[in-house]
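The complex appears here minus one protein chain, its other protein chains still in place.
This part shows chain A:
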Amino acid sequence: MMPEDTGSHSDYIPPVSRVIVPFMWMRSSRAASLAVCVQTIGALPAVTWGASRPSSSSSSPVSAVRHRLMDFLDKYFYDIEAAISWSVRLKQWNLRRKNAHYAYTERRYGPYVAAAYFALSKRGGVRFQGHTDWLRTDSKGQISWDFLQLKEVPVECVDLSESSLTFRGLDNIVSLKELRELYLRRCPHLDDWALSRLYVFQDSLEVLSLAGCPRITERGLAALHHLKNLRHLDVSDLPSVQSKGLVRILLEEALPGCHIVGLDYYEGLEDDDSRVVPTADLRH
């Protein structure tokens, strides 16, 4: 049965290696990609627990641990994948919960108090009309409930900086017809869709700050052309905006009376020729 000469023997081997080697490679790369993913999720301690037990054949302890870790990740690939997808879903659910519409408060106390309560519960602040100081939570996150008396007093300024505000969360503040100042600095979930919803403040809004929001792009900034009364716009430190100088010029054109902070003329003006060319042009 065995091949007699070595020549045919070497002929005999390749098919197996061709099956096994890609498979091995696939196994390790799949496990490695999971390892990266697990690290980002923060579930690594649970995994290293399985791998850090003393191994009997430890010629090199590091490689043995690594080997066992990879082995573990490979063995439980689908379980870990499912766990990660559940944790992602939990995060999404949490985000939805944090941006829920305070409909009950709005029915009971009116839109101003509801908006103020929303902002305060997000560790933000509000300023009512006629007041000079901001209403904020104290250092322990406690809210003083005096503002419940201010049912009829319009809210003029809202600060929701560093909150997890999304398009859905804007439900709580879109009914503020007298809003003059809105601060949305460093909101990690604020995107272009949410910006497109700020048109509701077109008659009143004078000051808007979007500094440091990582998901805002030039496409969303285009939707700010509705805000004709804007006097001050802070758009500094927006990492996703491309061809910043051009965006600044166009924003100044669309908002003539507005002082724009943050986008410099010279940023991205030299090398953005390729970016401005429409995608459709390249495609066809």
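Following the convention adopted for this analysis, a contact is a pair of C-beta atoms (placed from the backbone, for glycine too) under 8 Å apart; a residue touches a chain by one contact, two chains touch by 3 or more; residues count from 1.
Keep in mind that, in the parts below, contacts and distances are computed from a predicted model.
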Per UniProt record, name of the chain withheld from view ["FAD-dependent oxidoreductase domain-containing protein 1", "TP53-regulated inhibitor of apoptosis 1", "Proliferating cell nuclear antigen" or "U3 small nucleolar RNA-associated protein 14 homolog A isoform X1"]: "FAD-dependent oxidoreductase domain-containing protein 1"
Selected residue (touches chain absent from view) among A:65, A:148, A:207 or A:250: A:250
Interface with the undisplayed chain - residues on chain A: 1, 3, 8, 11-12, 14-16, 18-19, 33-34, 37, 81, 84-85, 88, 92, 167, 192-193, 195-197, 199, 218-226, 243, 246-247, 250-251, 253-254, 275-281, 283-284
